[in-house]
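Yeah, one chain of the complex is gone here, protein chain that is, but the others are all in their spots.
Right, subunit A next:
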Amino acid sequence: LPAAVLLKDTKLMDVKLGQLGSWLATRDFTPGGIMGAMRRGYERYYNKYINVRKGGLGGISMVLAAYVVLSYMWSYSHVKHDRRRKYH
């Protein structure tokens, strides 16, 4: 059954689970492609939460919360020694 739209143009949420592998093969993994994807993601977030008429604290708080979570993940192997233990 041929798809009504080309597999390359379907969004990720519309891709069936079995087609996931072939969908990933159509994506652009060159450095230019990755930069383009990051730029698109940034513009999506910026235009949805920050570049609005009455933006609030939520837009920037989500970014800061993500930064805190990222820092925790980065320093987990360092931080796991800080647990309360009777013998270290």
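Throughout what follows, a contact is a pair of C-beta atoms (placed from the backbone, for glycine too) under 8 Å apart; a residue touches a chain by one contact, two chains touch by 3 or more; residues count from 1.
Basically, contacts and distances are computed from a predicted model.
Asker: Among "ATP synthase subunit a", "Hemoglobin alpha 4", "Cytoplasmic dynein 1 intermediate chain 1-like" or "Large ribosomal subunit protein bL21m", go ahead and choose the protein name stored in UniProt for the chain not displayed.
Answerer: Per the UniProt record, that chain is "ATP synthase subunit a".
Asker: In the complete complex, which positions of subunit A touch the hidden chain?
Answerer: Subunit A touches the missing chain through residues 46, 50-55, 59-60, 63-64, 67-68, 70-75, 77-79, 81-82, 84-85, 88.
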